[in-house]
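Removed from the display is one protein chain of the complex; every other protein chain stays in position.
Labels run A, B and C following the written order; every chain starts at residue 1.
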Amino acid sequence: MGTPLPPAPAASFASDNAAGVLPEVMAALAEANVGPALAYGADPWTERAAALVGDVLGEPGAQVAFCWGGTGANVVGLQCLLRPWEGVVCPDTAHINVDECGAPERFTGAKLLALPTPDGKLRPEQIQPLLHVVGDEHHVQPRVVSITQSTESGTLYRPDEIAALAEVAHAHDLYLHLDGARLANAAAALGDVRSFTTEAGVDVLTFGATKAGAMYGEAVAFLRPGLGDQVRFVRKQAAQLPSKMRFVAAQFEALLTDDLWVRSADRANGLALLLAHRLAGRPGVEVVRPPEVNSVFLRLPSSAAVAELQEWSFVWDWDVAVHEVRAMTSFATTPDDVERFATGVAAIAARHL
Amino acid sequence: MGTPLPPAPAASFASDNAAGVLPEVMAALAEANVGPALAYGADPWTERAAALVGDVLGEPGAQVAFCWGGTGANVVGLQCLLRPWEGVVCPDTAHINVDECGAPERFTGAKLLALPTPDGKLRPEQIQPLLHVVGDEHHVQPRVVSITQSTESGTLYRPDEIAALAEVAHAHDLYLHLDGARLANAAAALGDVRSFTTEAGVDVLTFGATKAGAMYGEAVAFLRPGLGDQVRFVRKQAAQLPSKMRFVAAQFEALLTDDLWVRSADRANGLALLLAHRLAGRPGVEVVRPPEVNSVFLRLPSSAAVAELQEWSFVWDWDVAVHEVRAMTSFATTPDDVERFATGVAAIAARHL
Amino acid sequence: MGTPLPPAPAASFASDNAAGVLPEVMAALAEANVGPALAYGADPWTERAAALVGDVLGEPGAQVAFCWGGTGANVVGLQCLLRPWEGVVCPDTAHINVDECGAPERFTGAKLLALPTPDGKLRPEQIQPLLHVVGDEHHVQPRVVSITQSTESGTLYRPDEIAALAEVAHAHDLYLHLDGARLANAAAALGDVRSFTTEAGVDVLTFGATKAGAMYGEAVAFLRPGLGDQVRFVRKQAAQLPSKMRFVAAQFEALLTDDLWVRSADRANGLALLLAHRLAGRPGVEVVRPPEVNSVFLRLPSSAAVAELQEWSFVWDWDVAVHEVRAMTSFATTPDDVERFATGVAAIAARHL
Partner (left out) sequence: MGTPLPPAPAASFASDNAAGVLPEVMAALAEANVGPALAYGADPWTERAAALVGDVLGEPGAQVAFCWGGTGANVVGLQCLLRPWEGVVCPDTAHINVDECGAPERFTGAKLLALPTPDGKLRPEQIQPLLHVVGDEHHVQPRVVSITQSTESGTLYRPDEIAALAEVAHAHDLYLHLDGARLANAAAALGDVRSFTTEAGVDVLTFGATKAGAMYGEAVAFLRPGLGDQVRFVRKQAAQLPSKMRFVAAQFEALLTDDLWVRSADRANGLALLLAHRLAGRPGVEVVRPPEVNSVFLRLPSSAAVAELQEWSFVWDWDVAVHEVRAMTSFATTPDDVERFATGVAAIAARHL
């Protein structure tokens, strides 16, 4: 069976949500635990954090609703845009389409109109053909275009690509929704966050915190006036209203102070690049595409190789048919973890050739 | 306007969710922040905490699903029991009926069959008259009886009262659901938790943590085999599946260790009793009923008196028509807070006579 | 057991939907069965019938949507007015509240805020107390007031009573919905239909046809511009879009021609009056209130008496506790049916004294 494997890395490459919490966030939680605060957001932490989110997005008046988690934030954001006979155009790999157990459809009543893409990125020309049903009562009416940035496939939309989607959407009275579960990684990779959100014409977005190093909590930001008018009711009815909300807000405050969220994501992105570099050209290992953010998609020689890797240091299957797995870095990953993981992957691949 | 008011108490009497987090819980969160852990509950904290919940309830095999918050936990628990043409018999003061913005109905499709009560407590004889529609397709079919312990009115069911409800429910193929947002206060007041849950015939309950001193997180416990078989899917679709679940579990572990949850609630209950005692017989103040847990319902001479109290130390209106407010204690309340609050209330009441 | 009963009447007094179809309506169906017609309402019958409904209601531009049945029409009309976190204020005896198996809540997601009444009629002063929750995210937001005319209790709102409800509703940005399953009986009793609908401020109504002598088919009429803008999609998604719609429309055309619907209802109303008259003062029979439309509520000496009546000529229990049944007349009832039924009721009552 070849050379013995090194000890598995301390960090998990299974997902960025396998990491714990950034120390600055933990400190903020402890600091927020002083005295009483009215529940449900009537507290100064929430007011400050909501303003910070707006500032970061370059839309100071943005309505911001803190929620529990990512699926909940997507559900709340989409519900504000949709009536139940309407539809959401999205890539078929979208988290809302395949990883939320039908929550968006169940809650909104709307239908996801999922389209194939080569890389998790929707193209403007895919929208137009869906619009010939507009006005016909027999068909779900397209109302939202939903994209993920960075995508579930580890790819990035350039700002002009999002702007082009927004243009088509708005020209036909559709909204552009952005699932930003990994907004931080995109912001780190692209150098800023406004260029591909507010400035590109995004109407509503989920601002991810958990994968950026928070313990829990996400935000929905409405970048166009009026869209969030009913969000208070939507959020409560969706069971997404945190009672002791100051603790969600405090985490956002910590993350958005001194660009902590972007710096942490940048570190994760860099380590994914390092991992890809270390594995490039190793026999039996195919790096599917150069990482753009914090995921590396790897093909191994066989399902037996994948199984051995999972046994040694768990990663999720991505495409069983081609023995592809996804390895993710996070703020908690160290260069040593990467070296160790790369060594193990290479060793496992080599002996399954 | 009479004597000047003392400084307002440091604690808030507005609600037990205005308190922060117990120090032991904060410590547990910090301790859980070590290394990676697979998300969504595939971690040792979750396994341990779920077992603890079962042990505490005297049903070691109980299926336990950690959720984000109280409304979410109620929705998840009820959905496991209901088909959409069925109904939930509950007091009209139930949190699920009046404080969750319709979340239970929206998510389950079912109808709440809300009944008036003098004290927030359903009586067995109220169920029978609803059953004459069983089998008739024109009418929603009663399937669940839902009670809250301790109730929204600050009252308590005795174990035999719950057992009597369970008996009627089960005799007609209905389930008994218990919203335990303040389970700790009831357990403290009644001396144990099993006598009025598992032993009384409760089928499913929400095990409250937030009001007992957690930062966030609640649990649904299924006390009868089979009822929770689908809860994994229900919870995910309801957007109630925490990703970094170890941090919810760690809080439960802290709370359930050495009876911390009950001891903290007992302290809160005692301070409510103290508050009622201090206000008894004060001119212009009516203590509506002797507190059984951690809430004191007070009637003041006028709405102007209520307004002045709210300005000084905020409490929520309970019944505007009779100038009734609700004052709540929590683990974070001190005897000094109580003395100060009582003094202020008495002073305000006196000058509005 | 006393004197033998006469033969049971040919007509059923169980409900007005136990009657068949008016001959003029049957003729219209046959006449409409000529050649092809595009489905789903793109046909001249539908255009004509929709215009007729608007004319009859005094709102020629009213948007009119034909549906399959009464529950469906209520669902469609309410859905056009509601978002899922909103509520419908209605009497607790409302058909939408107790006889539609939860369809309105299930489909709209909204909650019915049901209020007790002595006679099935909502009062304006009952609305105000529900409005203190407006703007509070924890509570369902009242948006619609729904009344039934004639009511499920066989009573009538006077035009000014409906106008008063509309005034309160509109003053608080609520809509007034009217379930007109027995609109014809009300129109017959009150002398016209506009005074208590369009002129009284009703926003949306269900225009009942089935109980007025049609085979099937109801209509939703929107009396205020804009409210029905999405009804096409709502109706289709609610599975309430008839394919061969000309046959629904043809029935409406027949009913609304020469006031057939009102004349038929007037006949039914008159026979209810006759029945009440024949039973007045008969030993053991209490006519609960003078009939205003086509139902007579009768109390008999015992449940055994009720059972014997049901065996002889079936009627539905109304209030088992007081041995009350409901007897209904329809266009198909004859004076001879009434005489025979009255004789039987009196005989049964007499021998159960």
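FYI, a residue touches a chain if its C-beta (ideal position, glycine included) is under 8 Å from a C-beta of that chain, and two chains touch if they have at least 3 such contacts.
The shown structure was predicted, so the numbers you read here are calculated from the model rather than taken from an experiment.
Q: Among A:D43, A:E59, A:E100 or A:E152, choose the residue that contacts the chain missing from this document, as touch is defined above.
A: A:E100
Q: Taking the full complex into account, find the residue in C:R143, C:R182 or C:K236 that is in contact with the omitted chain.
A: Touches the omitted chain: C:K236.
Q: When the complex is taken as a whole, what residues of subunit A touch the one chain not shown?
A: Per the touch rule, subunit A residues meeting the hidden chain are 84-85, 87, 98-102, 105-106, 109-112, 132, 137-140, 320.
Q: In the whole complex, what residues of subunit C lie against the chain that is missing from view?
A: Within subunit C, the residues touching the omitted chain are 10-12, 14-15, 17-21, 26, 29-30, 32-39, 68-72, 75, 100-103, 106-107, 210, 215-216, 233, 236-244, 247, 314, 332.
Q: Mind pulling the subunit B residues that touch the left-out chain?
A: 40, 83-85, 109, 137-138, 141, 230, 232-237, 241
The working rule: only the chains that are shown with their structure count from here on.
Q: Farthest from subunit B by Cα centre, which chain is it? Let me know.
A: Result for the farthest chain: C.
Q: Using mean C-alpha positions as chain centres, tell me how far subunit A is from subunit B in Å, no decimals.
A: 34
Q: Give the residues of subunit A that touch two or more other chains, as numbers and ranges in rising order.
A: Where subunit A meets two or more other chains at a single residue, that happens at 233, 236-237, 241.
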